[in-house]
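One chain of protein is taken out of this complex; the other chains stay put.
And then chain A:
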Amino acid sequence: MKTIVGIQHRSFFPWLLMGPTLAILLAVGLFPFGYSLYLASTNIVLSKPYLPRVFMGLQQYQDLVTDPDFLNSLKITATFTISAVFVEFWAGLGLALLFKRTIVGKSVYRLGILIPMVIPPVVVGLIWKYLLYPHSGLVTYFTTQVAAIFGLPPVPFLSSPQTALATLIFVDVWQWTPFMFLILHAGLSSLPNEPYEAADIDGASRFRVFRTITLPLLKQSILIALIIRTMDAFRTYDTIAILTQGGPGNATQTFNVWLTNLGFIAFDASRAAALSLIMFVIILVMSFVFIQIFTKTDPLLER
């Protein structure tokens, strides 16, 4: 006997199986998204529930994009993301290539390299906060001694608008280069030997082998690593909040730090929702660009 939930109902049965997952996805994805849209269209300030609520239309978005903080945060977020991912990629690739060679104690080194990646970002922030603490931090102390030899002042790691962002990029590179290394190392390990043997017979130089064999074959791993890290760097919050809180001034105020300030200092839920939706659009555009590149470079994914 056929039943409506039976396996024979090919149009209905898959939906039945996917139902619970879809329900959860809708609850945790679609509902918050819809609620954010609603919040952004009003003027809700959590610390002022007594303010009359009014429909604002697109006013919150307009106020945000015309706010000088918007351009500042966009510039800082872009600088942070691009610089950190750029350095992490080349450092990770360099390490991965190094580890392709025969090295004594390779597994021990590999373990050591991976440690920063498994430390929670909050802990990373605290570790570097103490290392860079004025006067008494280990890094501050030694760099001050070295700088003094050359008659230079102490390095203002986190206290100067000119150096604070660079310090944050350095900390991000320290923590996430291992991730790049891990993915690229796995990618390199899976490459076939035949092209290399052929190149060896042809007498190709190392650089030519790298440029014409390794890089093209590694492209998929590179793209995956870049996509994940770019998204992640764009959303970095914990380490910045602990090390600089967006300061000095607003020299390190990325979108996420600004969003937190709007949400938890001004308690302006509507503005924060509008900014989070703008960030969502930016991430969406970035993802689209990456996916386009991904599909164009992988013939298997082309339709």
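Couple of notes before you dig in:
The rule is short, and it goes like this: a residue touches a chain if its C-beta (ideal position, glycine included) is under 8 Å from a C-beta of that chain, and two chains touch if they have at least 3 such contacts; residues count from 1.
Everything below uses one rule, namely that contacts and distances are computed from a predicted model.
The chain that is not shown carries the UniProt protein name "Multiple sugar transport system substrate-binding protein", picked from "Sarcosine oxidase subunit alpha", "Carbon-monoxide dehydrogenase medium subunit", "Aspartate carbamoyltransferase" or "Multiple sugar transport system substrate-binding protein". Looking at A:L71, A:V146, A:L215 or A:A266, the residue that reaches the missing chain in the full complex is A:A266.
Interface note for the absent chain: among A:G94, A:P116 or A:P154, the touching residue is A:P154.
For chain A, the residues in touch with the chain missing from this view are 45-51, 133-136, 153-154, 156, 158-161, 164, 244-245, 247-250, 261, 264-267.
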